[in-house]
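Some notes on the structure that comes next.
Missing here: one protein chain of the complex. Every other protein chain is in place.
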Amino acid sequence: MPKSKKSEALPEVTPDVVAQHGLTVQEYKRIVDLIGRAPNFTELGIFSVMWSEHCSYKSSRPYLKQLPTEGPRVLQGPGENAGVVDIGDGQAVVFKIESHNHPSFIEPHQGAATGVGGIMRDIFTMGARPIALLNSLRFGDLSDPRTRYLLNGVVDGISSYGNCTGVPTVGGEIYFDACYNGNILVNAFCLGLVQTDKIFLAKAGGVGNPVIYVGAKTGRDGIHGASLLASSEFDETTEDKRPTVQVGDPFTEKLLIETCLELFKKDWVIGVQDMGAAGLTSSSFEMAGNSGTGIEFDLSQVPLREEGMTAYEILLSESQERMLFVVKKGHENEALAILDKWGLDGAVVGQVIESPVVRINYQGKEVVNLPISPVVEGALNLKRPKSKPQYLSEVQHLDLTELAEPPRGDEALIKLLGAPNISSKEWVYEQYDHMVRLNTLVLPGSDAAVMRIPDSSKAVALSVDCNSRYCYLDPFWGAQIAVAECARNIVCSGGTPIGLTNCLNFGNPEKPEIMWQFEQAVLGIAEACKFFDIPVVSGNVSLYNETKGKAIFPTPTVAVVGLLENLENHCTQWFKNSGDAIGLIGLTLEEISGSEYLKQMFERCQGKPPQLDKKQERSVQEFCLELIRGKWIQSAHDCSDGGMAVAAVESCITGPEKALGATLNLESTLRKDALLFGESQSRILISFAEGKGESIARMARKNEVPFAIIGRVGGSRFTVNINGDEFIHQEIQALKNIWKNLIGDYARQVS
Amino acid sequence: MKCGVVVFPGSNCDHDCYHILKHIFELDTEWVWHKDSADLDAFDFVVLPGGFSYGDYLRAGAISRFSPVMKAVVRYAQKGGKVLGICNGFQILVESGLLPGALMQNRWQKFICKPVFTRVESTDTPFTSLCRERPILRIPIAHHGGRYFAQEDTLKAMQDNQQIVLKYCEPGGTVSEASNPNGSMDNIAGVANEKKNVFGMMPHPERSADPLWPDQDGQLIFKSLIQSF
Amino acid sequence: MLAKIHVTYKKGVLDTQGQAVHHALTDLGYNEVKQVTVGKYMEVHLKGLSEENAKDRVREMCEKLLANTVIESYRYTLSPTE
Partner (left out) sequence: MLAKIHVTYKKGVLDTQGQAVHHALTDLGYNEVKQVTVGKYMEVHLKGLSEENAKDRVREMCEKLLANTVIESYRYTLSPTE
């Protein structure tokens, strides 16, 4: 990697230097062909980041085309900083999810913090005020001290950044599995609110208009972070890449949010782009590229934090909390005055030009002169080979007769409630300010977060989901289940799904097996989204999540946003009253494969994921919404990890008040463990005033949805009888204690 | 009745306070910008909201106390003006010397956001007079540095003068180690100055004052304040 | 001039961060550790001041901003900058 040198002494572009920039010989030839000459060292740096997997999507782009991205509410699909979905009355929500996996593995606190900062900028760049954050986290084995160090660092980072900026972190998910030991996943989601006539895009129109740099000063942070970190696996040399870590300053971000939102009120703002991966380079090329114009700027004007920075370093720096604005000529002083009011640095660094090139001067010399389209669109679309992985035929087979059926369910229930993937995530979300701004109607701890839309009677429900074990066993069906399950979480909270964003976390795409997994997962998301009519409006791809040849489980994380026309129709997962009846919507099959139960009790990750009958799923979701909106029910909770038994206990213990007991009386010919702990899809556990049972059953028949009344809320114990025999009998408070403290207890240990 | 909500760079509960005062209590509410050092005499009371003013860098409240508006707040308080500091506002009041003691990092070094119970120890203040009947309040906290500390003699003087106004407690009102979320000395959650016209508290009353939410105990703080005129 | 400033908790003020670090070190097997205190260390580069002058100015900065004298004490040294 180049050391800081004076700009006049540019290193020569040798084959070695090309390789160090992560470009292949073929790619280098293409660059020379496209621009008609050899690039200089600085220009090579630009190509290297812009053609990196992270910025160019060269392995994934053709597949992403399969995703349904349109719908009557969609105002902006993929292609901008974030997607925009209309929620009526002149308002829209803007949202996206993005990965910060590799940086978080290297420095968990800063990696996660800057991940949150980056996704927030994607949202407010569009003119929206960020109103909610979610995050989806995957760590390795919790018994490994390294995992605990990473967990503490990541949660600290998210908490420090989100809390300081005053954007509530209202939900998320955390999974632990040994497959993430060497590659944790940190996916951050942000949602913002905008007036539909005030949406801003990354445009640089109007020849002669000034380009203004806004925000933190530029230092040597993260130079080549995006390209190198996002496109190479980890190995022993990872240590050498360490000094590229960027540090976040949430205080500056908060000022940047307020500054930008104030600027956006001015009719002289033409376009804006945040400086994310590849910093000043990608933002200027993208803005000009989007408008068919060019940009000319002078790096001597860029506010710098360090002395002696070269053009190369300034252009590729990934210093955080920076944006680029284009305003109408003559308004630059007004713009700078607003920056000054908020105490931010800023400077006019260049202007829009007619010819579609980016021309950059530094210290009186032209250092870059590149046509835009080769840089922005020139990267090859790689047709990487794919093939179905060998492991599938082995793992997909599961013979239930090999698994001894337990005589009682107490032990399994206790084990499941104390398993890191099921136990309470309170230790995590207690560290996030989830209430600031007074819009969080449903706090973390229910199926989905529900946010009131300020000054309206509407609300949005937010959830993020992916069972990567299912995706490992079958990426196509696993991805479909992720969509179905996420949508089901939204429905249980009273929302109608209106849009989806996804973050595709996979291993090394140069391996045909990984490409196959990727293709299957994208097809799965596409198929499910088409069926359920949920447009995909934004997303992100993270490849090379692989260490020493060992890839993570395919993890296509999806986040679904739902709309509640009337915020009073929100619903939570916990039981409300003693004496209420408990009902189960949906059908339980004899499915154990892929379950947390199989993992905890038999230490196996095996079989095919549970079946997903999409028609049935839709009927179940529609029925649940009908019940919520008709005020028929008191609670609704999706049955997922740990099955019906865990869902029922969670409904007993997750309320803000004292835990409530419950008794389930089940009749079934299924294996008892499958009945209680199997993870059959399309099931929702509800509770309601006893007298309403008959009407609800009648409505279920009319909707052709399986439904049964299976028990009653009350008492201080959790009891399950199957065909008249007691199968589980436990003090509910004892179950709650097991469930409640596990992650915190682990996290507090150091060694 | 007219009140002001001070905005520091990094304040983030400013909108929440504004919303509660303006829309729930329908008071004439105005923003006060941190660069403003003009007299605050036109206000009946002033609120210093929560957040991370100046990023909480160095120490929470350490930098904000020097902003021009704090000169005005000090003058205002010295003349008897009523000042309510919430969370970061409390930290600023302590740093500026308007309230005794100090606020340090939480016992477990982590940010904590959750509802807690507090007991009103003194209803003889303009901020708590309506809590006589209902001395136990359920109000959320959300802070990283809420561990109250004061030197022994200071604490003694505060006790004698009934300046310790709020203490963390169990739902039933018992002040116990277990109910202390951040390691505060004596479970202290809120204190007043000698004249009782300046009050700082770590819990966020504005987060439990909107009728849309089940918890509304925070209303009592604002109602007491409004009624004190 | 370069001022090197140490800010530490006064006696009697519970240093929970120090305690936490102590715990962590013990957990890691460093049983020889008997006590840990955690404070702040700041370097302030000053220009164009005589040493005498600098002394007063730095003391002032500490009193006003850098330390909270209710709970912290400070000490500093001055040295010429290279």
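Think of it as A, B and C in the order they're written, each chain with its own count starting at 1.
In this section, a residue touches a chain if its C-beta (ideal position, glycine included) is under 8 Å from a C-beta of that chain, and two chains touch if they have at least 3 such contacts.
Quantities reported herein were computed from a predicted structural model and do not represent experimental measurements.
Chemist: Which of C:10, C:40 or C:59 sits in contact with the chain that's absent?
Modeler: Answer from the full complex: C:40 touches the omitted chain.
Chemist: Touching the left-out chain: which of A:110, A:545, A:593 or A:606?
Modeler: Selected residue, touching the omitted chain: A:110.
Chemist: If I consider the whole complex, including the chain that's not displayed, which of B:1, B:24 or B:58 touches that chain?
Modeler: Within the whole complex, the residue contacting the unshown chain is B:58.
Chemist: Among A:219, A:524 or A:607, exactly one should touch the missing chain; which is it?
Modeler: Only one of A:219, A:524 or A:607 touches the chain omitted from view, namely A:219.
Chemist: Take the complete complex as the reference. Which residues in subunit B touch the chain that isn't displayed?
Modeler: Listed in rising order, the touching residues are 54-55, 57-58, 62-63, 66.
Chemist: May I ask you to list the residues on subunit A that touch the chain which is not drawn?
Modeler: On the side of subunit A, residues 106-107, 109-110, 216, 219-221, 242-243, 245-247, 249, 251-252, 305-306, 319-320, 750 touch the unshown chain.
Chemist: Tell me, which residues in subunit C touch the chain that this view leaves out?
Modeler: That gives, for subunit C, the contact residues 6-8, 18, 21, 24-25, 28, 30, 32-49, 54, 57, 61, 64-66.
In this section, only the chains that are shown with their structure count from here on.
Chemist: So using the touch definition from the top, which pair is joined by more C-beta contacts, A-C or A-B?
Modeler: A-B
Chemist: As a quick test, compute the distance in whole Å between the mean CA positions of subunit B and subunit C.
Modeler: Using C-alpha averages as centres, the distance is 29 Å.
Chemist: CA centre of subunit A versus CA centre of subunit B: separation in Å?
Modeler: Each chain reduced to its C-alpha mean, subunit A and subunit B end up 36 Å apart.
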